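With one protein chain held back, the other chains of the complex are shown just where they sit.
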Amino acid sequence: MRSNISLFTGLILIAFLVTLAILAPVIATHDPATTSAEKWLQPPSSEHFFGTDRLGRDIFSRVLYGARVSLSVGMLSTFVSLGIGTLLGLLASYYGGLVDVIIMRFADVVLVFPSMLLAITLVSIFEPALWLVILVIAGTGWPSIARLVRSEVLRLRQSDFVASARLLGAKNRRVVWRHLLPNAIGPVLVAATLCVPAAVMTEASLSYLGLGVQPPTPTWGNMLRDAQLYLRFAWWYAFFPGFFVFITVFAFHLTGEGLRQALGLSQTARRGWRAGS
Amino acid sequence: MRRILATVIIVLFMMCTGCQNNKSTTGPSLHVAALTGPLTMNPLFLRDTASAEVAALLHPQLLVTDPETLLPKARLFSSWQLLEDNLTYIFSLHDDAYWSDGKPITAEDVAFTLRVICHPDYTGGLFLPLRYITGAEGYKQEHSSPFADGAISGISIIDEKTLKINLKETYAPFLTMLNFAPLPAHILSQVEVAKMESHEYSHKLPVSAGPYLLAEWNDEYVHVRANPNYFLGKPSIENIYYRYIPNLEAQLIELLAGKLDLIPTAVKVEDIKNLKNNPEIKIYHNPRLVYDYLALNGRKVNSPLADKKVRKAFSLLLNRQEIVKNLLLNYGTPLYGPLLPLHFAYNKALQTDKVDLAAARRLLVEAGYNKLELNLIYNVGNAVRENVALLLKEQAAKIGIEIKITLLEWEAFLAALNEGDYDLAILGRGVEVDPDLTFHWHSQSRGNSLAYANSEVDQLLDQGVATMDRSKRTEIYQAAESIIVEDAPAVWLYAREAIHAATAKLQNFTPHPESIFYNVHEWTLAAEGEEF
Partner (left out) sequence: MKSALVRRFLQTVIVLFGVSVVTFLVMHAAPGHPLQANPELRLDPTAIERWLQLRQLDQPLIFQYLAWLSRVFRGDFGESLLYNRPVLELMGERLPSTLLLTLSAFALAMFLAVAVGIKIATQQNSWLDRLVCTISLAGISVPNFWLGMVLVLLFAYRFPILPAVGMRTPGDGSILDILQHMLLPLLVMVAGNFARYVRYVRSAVLDVMQQDYVKAARARGLGENEILYRHVLPNAAMPIITVAALSLPMLFTGAMVAEYVFAWPGLGRFIITSTMARDYPVIMTVNLYTASLVAIANFIADVLYLLIDPRLR
């Protein structure tokens, strides 16, 4: 029962956030880039719902546009790591032998770096940019997916229905596409849903450290970075972007949890665990 | 398991507190904020602001400059004399100057330090002005021993406290360049120059001679203690803690909570009003030797900015007085040329604001352009420049120039500047204490990042450093400046002041444009409850 409530709430929140992001140009009350020297750091009002920032820009509008960046970083990087992870996981489990060893050892190498450290190292070396942030986050996320896909496939391979499909003369490729993948999709879906909040959080942290998406593109992380210098006289400056990071991450976690319980998957399996950064 | 953890945590507490026990604080203390910590205590390898600031506490400069006139002033060299030939200087060291181990500071220490700087393996940034010393360039190229031994022909020791330095040609700014501190020869003469930067001296600093001596340097703060034998008298504030707090907001919170006494780096203009109303805090402004400008790059192929008329049009777009008033809240000076108000050669007559959009438009049309599209770059993290960029975009649109703004991270910004891959750039520039414009505007100078070249200016600048008379130099530099301004390689914007916030208890605080600790030995703290 409860799982349905989490799933439901999570999905509603996500839908709400995605709508905000897509309709940002319609909903926004101001241009997110227009500055005004007379309107520095104004508190929330009927004209500026979330107040204004250090350059007099409307925070409400910037948060909306920031949602576009944060959500696309979260989802795109998840798609990329899902793609790479699934492909490599399938290859490893399908071919086995040397291919398996090479792919899985490479995944191990990536996995032993705390993701935040790896991201900081990569981003500080290259020029920070939106696509790089997406790639870096995807680059740290794919190994867990690959591992998961591989172990799911190996597990299912032993199972009865695949064996019977083979007995019935199904080709290997057909076995993978028609039988293995659909059955492995549940756990992978949960893992992917939980990838998004991690990505949103990593993007926010990187931007907060000045290593993420660069201004003037508004993102929640670099708004927070700006805001930390005005904490004392502009609480709204830091509050709203941070609150949206929280709500987004929370929504995806709720959904992931809900899915996990709906699919009857256990949490104790060692694979989802990674030491925090 | 839990018991083990608890034990470990307690032991760690002991480790973190233990090192403090024998260093308990006595006497008055001053807590100074910094954005970053220093990297070295070695006065010859200062590459960052924090190291330079801490060095001003720990080391005595040979000469300083007056904070108001920027003219050379005695410090460790108690007096100097320039002979008739305008080439030979005789320097006398302060009689009471001793190293903290009791040995006197001698002419040999200074000569040794100069040899280190001129040594081929020296990697700090002090050599350029010393190349005027006779024999210095030869030493740099030919000295073969890894130690700073041997001799430079232009440097001779007259007696224990007197040194003679001979220049190969007249170089007027020379004295202002002697703003570094000597190394103790008796400690370091047996160390290879290549290893000097990583020598234990650079982080333990066992021997020094400044107003303060190093007590502790960790990842949170530098603790220095008053030097009882400082040659200008023991400072009255016993302890100074130089704390690194990377977040300006946290610095202010700590200042308001009374946990910090002095914030030296750029208090935000938004804060000033609040702080001014606070009776416990005093605000100081300190003009700095830095200005912001708009670079106009005509070096790109077919660049419209190669045409002087287009460049001149840009100088008619911005009202600098308004910028200073609105964006800097008057903490700065509008600027119309490369010399700063602090320089003795500064030309007040240049101070006319001329915003004339019609004239700018006319210049543009005369140059044969109806519409233009240009890109503008600047680096992240400077709100004032951000606003100037937006203002410029707005103004330029009115005369038919569309400006595309690109914000860049520092490294990308530097790369774009070096490769000349931009049309317009807003950036800052630090200048020397001496009004000499050679570094940035002489066609042969490595510091000429705008690739400005005008043979007339080159001639004037060469003449400027070869002239000792100050009023003649003023004429020369003002002449050079007006030619540069006429050529319009840039639009000068403003010289921004540093704003320091300090507890009202701090007295006699006279910051220098280049160093907040300029007169640290004279600072005092009014006692609690005292009227101030």
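Here the chain labels run A and B in written order, and each chain numbers its own residues starting at 1.
Everything that follows uses one rule, which is that a residue touches a chain if its C-beta (ideal position, glycine included) is under 8 Å from a C-beta of that chain, and two chains touch if they have at least 3 such contacts.
These numbers come from a predicted model, not from an experiment.
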Among B:82, B:157, B:253 or B:306, which residue is in touch with the absent chain?
B:253
Please pick, from B:414, B:453 or B:479, the residue that touches the omitted chain in the full complex.
B:414
Decide which residue listed in A:67, A:103, A:122 or A:153 touches the omitted chain of the complex.
A:122
Option from A:16, A:95, A:131 or A:246 whose C-beta touches the chain left out
A:246
Sites on subunit B contacted by the missing partner chain, in the whole complex:
2, 5-6, 8-9, 12-13, 15-17, 19-20, 24-25, 29, 31, 36, 39-40, 45-49, 120-125, 127-128, 194, 197-198, 202-203, 218-221, 223, 239, 241, 243-247, 250, 253-254, 256-257, 259, 379, 410-411, 414, 446
Subunit A residues touching the chain left out here are 2, 105-106, 108-109, 111-114, 116-117, 120-122, 124-126, 197, 201, 204-205, 208-209, 211, 224, 227-228, 231-232, 235, 238-239, 242, 245-247, 249-250, 253-254, 257, 266-268, 270, 273-277
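The criterion applied here is as follows: only the chains that are shown with their structure count from here on.
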Centroid from C-alpha atoms only, then distance subunit A to subunit B, rounded to Å. What do you get?
44
For a test of understanding, state which residues of subunit B touch subunit A in their complex under the given definition.
247-249, 252-253, 268, 270, 274, 326-327, 380-381, 383, 386-387, 390, 405, 407-409, 411-412
Residues of subunit A touching subunit B in their complex?
35, 37, 40-41, 54-55, 127-128, 210, 214-216, 228-233
